[in-house]
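First, the structure itself, so that you have it in front of you.
We show some of the complex, not the whole, and keep each chain where it was.
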Amino acid sequence: ADDLDLLGDPGSDVTPYDAALPRLHQLDKGEVHRMDLTISEEEKEVAPGVRQKVWTFGGSAPGPVLHGEVGDTFVVTVTNKGSEAHGIDFHAGSLAPDEVMRPIPPGESLVYRFTATRAGIWMYHCSSMPMSVHIANGMFGAVVIEPPDLPEVDRSYVLVQSEQYFGPQDGSADPEKVAGEQPDTVVFNGYPNQYDHSPLRARVGERVRMWVLDAGPSRGTAFHVVGTQFDTVYSEGSYLLDHGDGGSQALALAPAQGGFVEMTFPEPGHYPFVSHVMIDAERGAHGLFAVTR
Amino acid sequence: ADDLDLLGDPGSDVTPYDAALPRLHQLDKGEVHRMDLTISEEEKEVAPGVRQKVWTFGGSAPGPVLHGEVGDTFVVTVTNKGSEAHGIDFHAGSLAPDEVMRPIPPGESLVYRFTATRAGIWMYHCSSMPMSVHIANGMFGAVVIEPPDLPEVDRSYVLVQSEQYFGPQDGSADPEKVAGEQPDTVVFNGYPNQYDHSPLRARVGERVRMWVLDAGPSRGTAFHVVGTQFDTVYSEGSYLLDHGDGGSQALALAPAQGGFVEMTFPEPGHYPFVSHVMIDAERGAHGLFAVTR
């Protein structure tokens, strides 16, 4: 990875991960979300010029965002179409790990059912050993569970920070780099600097909520948006800042922590967002809001 | 340490550190706890197949948990039976460091008296230079001071996370590994994965309080319990989460920070606890709750 050009253009077959979080439909309390989640191996471009065989939930790394509210139940049929055993651990549910988090052999399935009893942005990830390598190779995602009284905002986005530790071209994550804490990149939603090329959108004066999850496997984040300030910060299930005199410049999250921040943009322009762990911003934990009237 | 087998069985002379925190006796306010705390050198197994000459408070690393409530006074006679100077610093007390934290020559004692005026889980550690090496070699522990209105729970435990940097077999912590930030392990209560072999116990539906201290010397933690969620989080003297709609999946602590989390287990099973800094979980910051009806 010596000649890694993080600022290069993504290949023509790279689609940005859709960071937008749609508004929740208004259904009955206690809704049941049924879904299939397929574990697959995908050869993908994961950084400009770098192709890896990643392991995914649902075809992308991160996997899809699951979204509901307190009281909802999720019934997820997980099928392993990969070539080795994988499993899954949803932090959003509370249940004995023994059965549902077991390794799923290639070609087999299990049904993982949980009720989301507490709000937050919860990590999910592969439960097979070594988990650091399975996460590093793409097996992670977010479940957003809204509290009952969450105010509506104009736009919501989700960013999941993670590290990449590249193996050889067309190979998979390098376990020695993972163990040696030598990431090649640190990224939002699976690809370095992708939202510099495909900026997130907002309009002047809109209230924007950014849900952020740190998936690690091993590094925290200090999430910051250049040119604006957070007036609301919710972290790990409670408000740290909520309409007071103070403001926040960075949301610090350790691996497996998540929360959201809210902000408005005072005028049109380009507002970068970064991990203010500056070396990680320069490893690819960087993107842009393009703000218009 | 290239052939370190962290998942091997502990030797037959290894006793798990008792993580249980007994209920406080109900005595008068302002109780005085008098105790002896002996600094000693101990050759011990500190990981499967690894023996080191550790420096201890009270014979174990971590040292004993001191436990009281706001208003209690501790009168600790510290005697140095080691072969070089050591001292002690109790974060739980407030007093000028000049006298009580001074180096104690081998064979000498001092009396360290402090009143615990504020609640929390407070670190204590050797005050001799270089402190990073004295801590790495075993000289740390916890003081738990309960606030006046702390609700009773069914079970309380204490976990102290620290790093180990092994010197040669039968030697002491390697200062170059400490300075180079290259830990061999990250552990709870002084031995990697010990509670995988000797799980902590709980019953379905019990409220379990886990006090957690990060002793470092240099790495933080993201304390997580697989399969359950924290509905109560107390960190550095105040509640971050207390019976709301939200839940927490990880308690992040920097070195010298502490707090507690509370959880219940919904069904019988084996619930791992880890630092979700995944590389550290794989270095030994891993254990189990065995939950029965």
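In order of appearance the chains are A and B, and numbering begins at 1 in each one.
FYI, contacts are C-beta pairs under 8 Å (C-beta built on N, C-alpha and C of every residue); 3 or more make two chains touch, one makes a residue touch a chain.
Computed from a prediction, not measured in an experiment: that's the story for all the values here.
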Message = With 2 chains in place and all of them the same protein, how many does the whole complex in this file have?
response = 3
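Everything that follows uses one rule, which is that only the chains that are shown with their structure count from here on.
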Request  = Report the inter-chain centroid distance for chain A and chain B in whole angstrom, where each centroid is the mean of the CA atoms.
outcome  = 32
Task = Could you please specify the touching residues of chain A with respect to chain B in the complex?
result = 70, 89, 91, 94-99, 101, 117-120, 122-123, 130-132, 135, 147-149, 178-179, 181, 216-218, 220, 234, 236-238, 240, 252-258
Query = Mind pulling up the chain B residues that touch chain A in the complex?
reply = 220-222, 224, 226-231, 233, 240-241, 244-250, 252, 265-272, 276-282, 291
